[in-house]
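Right, one structure below, let's go through it.
Left out: one protein chain. Kept in place: all the others.
Let's look at subunit A:
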């Protein structure tokens, strides 16, 4: 085995390689279809173009998926994030719409703090149900998923609340260094989560709780507390995503904001290589997963794929992505083609083989 092949093996063995390759292929296909797809121009002092749209629109999904990644890595799941987006957006817009000066920074900050506070309380509610009372996560968070939509509609009284507040608008549409502010917020959140989980022992603790909560507890980790924290964090991420979604159109729609985002987020997490059984998580993979999902949506609009076939198109792409990124599937495919046993790639290598 010479140096080049081993480097090649290492590269395609990297867990981010296949999701990134899929993203690349999607962008390439779009560029072939319409050469101007990737073109970016400077308009009104900021960058303008489809890639920028994808970045801006994927920011809320990245945030929601970040929180979801941690929850899933503890072996749980958070279905309530979509409703939390709607609630936080509704509270913020409702408060701002009632103020005489909607453009005052103080008003917007108060609104954000209030909405974030309530979202964290609701996240704590999820955490208590799962970690303290011991309800199955899928059921515990389902309660808030269903009730939360109703709550958001109660707050908005079933109306679409339109606001006219420049500082609030900036969360969704503002620019920093010619790029959308939203993507910086999402990246900052990702770096913060990465720093806390990968630069401290927290990430390992989260993974060990997801691997085996009881064993972790016996090893001296307060499993309950860790699980509780991930749900609060997930709610916090969802709240910021909710601000972005409502700021994007300067209006809070209790029904539409964050609708089905929980499923998109779970998908992003899975595409990114995090196991739904818990025990390991990949933040980088999740971000690429979110970008893939948004690119897919944008592709449908950009290629003007007919609405009747677009759902099928999305389904086929998603299945392909999930299969391609699964090492087991790739190994089987390779075996069939060459008719020889597959070489163990890095991802395949079972760690349990080392004798104790």
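By definition in this document, contacts are C-beta pairs under 8 Å (C-beta built on N, C-alpha and C of every residue); 3 or more make two chains touch, one makes a residue touch a chain; residues count from 1.
Methods note: contacts and distances are computed from a predicted model.
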From "ABC transporter substrate-binding protein", "Deoxyribose-phosphate aldolase", "DNA/RNA endonuclease G" or "PqqA peptide cyclase", the hidden chain's UniProt protein name: "ABC transporter substrate-binding protein"
Which of A:8, A:24 or A:301 contacts the chain that the document leaves out: A:301
Contact with the hidden chain (one of A:77, A:108 or A:226): A:77
Those residues of subunit A which, in the complete complex, touch the missing chain: 34, 36-37, 43-44, 48-50, 53, 57, 77, 79, 138-139, 142-143, 145-147, 149-150, 153, 158-160, 162, 173, 245, 248-251, 253-257, 263, 266-267, 270, 273, 275-277, 279-280, 297-298, 300-302, 304, 307-308, 322-323, 326-328, 347-348, 350-352
